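All protein chains but one are shown at their positions in the complex.
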Amino acid sequence: MNLDAKTYQKYANAYAKKSPSPKNCIAAFLVGGSICLLAEGLYRLYLHLGVAEAAVRILTPVTIIVLTALATGFGVFDCLAKAAGAGTLVPISGFANAVTAPAIDNKAEGMIMGVGAKMFIIAGPVIVYGTLASVVWGVIYYFLHMRGIV
Amino acid sequence: MKENTMIAEQNRGIVRIPNPPTIRAWASVVGKKEHDGPLGGDFDLHAEDDRFGMDTWEKAESEMQRLALGMLMKKSGCREEDIGAIFAGDLLNQCTGSSFGLLDAKIPYFGLYGACSTMAEGLMLASLLVGGGYFSKAAAVCSSHFCSAERQFRFPIEYGGQRTPTAQWTVTGAGSVLLSSDGCGPYVTEVLPGISVQMGITDAANMGAAMAPAAVDTLSRYFASSGVSPDEFDLIVTGDLGQVGHDITSDLLLSMGYDVRRVYNDCGLLIYSSESQDMHAGGSGCGCSATVLCGHILKRFANGQYKNMLFVGTGALMSPTSVQQGLPIAGIAHLVRISAEKPTEMGGGNA
Partner (left out) sequence: MREIIIDCLLVFAVGGGFCVIAQLLIDYTKITPARILVTYVVAGVILTAVGIYEPLVKLAGCGATTPLTGFGYSLARGVEYAVRDKGLIGALTGGLSGTAGGITAAMTCGFIAALVFNGKPKA
């Protein structure tokens, strides 16, 4: 075959079907929007029931997390995610699924190195880099705060 | 070092087996999706829930191998002690799918790793050893399981993700063949071992493109040195190139002057329905070519529909670590020629 690697990669790329993006984006918008709307409904419901606002702020995402864990356990979350793509990935449901799925999946490798360790295989980096970013912002904020800027 | 290279180059040709062994029996075991697919009726055994009664996916895969060997024994009427050696492989780390599954079979065991080309690799080695007179019978078994492969290579099963259109679906299934020095066909008459080819593809969700150059390399070497035209075959089938790899292979071969379009297909395209089963670019995994060969194809040799074919097992040589480190994926393609009749004249170009 007289093809060099670079030419071949270009050649092969032309054969790869592209993702049906417009369709994917509509699905992501509808499902993602619905999950946020569900959260908003829960938020207002909890407030209406007289729960303190500070607690409601925690309780709302926690409810979505619990629902996601159930959906993951019953094996329906991945079916929804297959159609919704970023619509289930980006809301807190994506994070909850990323924790729950490996926990269930690695049960056979034991509670410590299976469930305990693998729980963070996808969600770990999110916590690590989010927290690192917050530390950086915390230090900057400290100096800004000292100088009375914020 | 230099001399070794010379020897390798001399040996790059087609191996014509002097006493072609007979594929005496074959057996296949598949999961639910494969049973629901267009070839569903061709397979010997299938499970309703892909667990095969086991509590882990890895055990389920081993169980498929055990069932595939058991079915092979039953169909051939042979006993385990008649078999000189078994060549087995799968996709799991250290080939545990095979080693655990065949633990109870008291047969000398060789574990193989040829990625998804393992069925062709095992069939080739077993044929060479039987054809060379070292064993009177040898077997090859090979499997893959969607769930165990997904866990090892991609994400947890319950993880919600979207597949790209080039992604392929690992076949849940196992296939087995028994080679015998006596018998009246179908025969393994020629083999052409593959050379790994790497063309810089790094996308693990586009294995078809990574493996296609290897298939083209092996097939073009075969046509060039045998002088046989693609039209002399009833079927030329690659293992699991899927839609993308199939199209690339077909077009590249055409550009080299080998028109395979009339007879060429891919096991990954045969096993699932592209309309009713949403499998993106098609099936993949060791089990893909193994079950299509041991269910669909050999059955058509038995009923006389096929007389002459090329079975080209294709494999993507990579690991999750190599992909994460950004290393390109190499492909390999092993070719096995299966004929209903023994070639009358050895050494000639045409069989």
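Per-chain residue numbering starts at 1, and chain names A and B are given in the order in which the chains are listed.
Here, contacts are C-beta pairs under 8 Å (C-beta built on N, C-alpha and C of every residue); 3 or more make two chains touch, one makes a residue touch a chain.
Because the structure is a prediction, the values reported are computed rather than measured.
Chemist: Which candidate, B:Leu67, B:Cys147, B:Leu219 or B:Leu310, sits in contact with the chain we can't see?
Modeler: Spelled out, the listed residue whose C-beta touches the missing chain is B:Cys147.
Chemist: For a quick check of understanding: of B:Asp50, B:Glu190, B:Asp234 or B:Asp266, which residue touches the chain that isn't displayed?
Modeler: From the options B:Asp50, B:Glu190, B:Asp234 or B:Asp266, the contact with the absent chain belongs to B:Asp50.
Chemist: Could you please point out the chain A residues that touch the chain left off the display?
Modeler: Contacting residues on chain A, toward the hidden partner: 18-19, 21, 24-25, 28-37, 39-40, 42-43, 57-58, 60-62, 64-66, 68-70, 72-75, 78-79, 85-87, 89-92, 94-96, 98-100, 103-107, 111, 115, 119, 122-123, 125-127, 129-131, 133-135, 137-142, 145, 150.
Chemist: Just checking the interface: what residues of chain B touch the absent partner chain?
Modeler: 31-32, 49-51, 55, 57, 146-147, 150, 156-158, 161-162, 172, 203
Going forward, only the chains that are shown with their structure count from here on.
Chemist: Centroid from C-alpha atoms only, then distance chain A to chain B, rounded to Å. What do you get?
Modeler: From the centre of chain A to the centre of chain B is 38 Å.
Chemist: Note which residues of chain B are touching chain A in the complex, please.
Modeler: Those residues of chain B that touch chain A are 55-56, 58, 151, 155-166, 197-201, 206, 209, 212-213, 216-217, 220, 243-244, 247-248, 252, 256, 281, 328.
Chemist: Taking the touch rule as given, give the residues of chain A at its contact with chain B in the complex, in rising order.
Modeler: Touching chain B from chain A are residues 1, 3, 5-6, 8-9, 11-13, 15-20, 24, 72-73, 75, 77-78, 80-82, 84-85, 88-89, 94, 97-98, 100-102, 104-106, 108, 118, 121-122.
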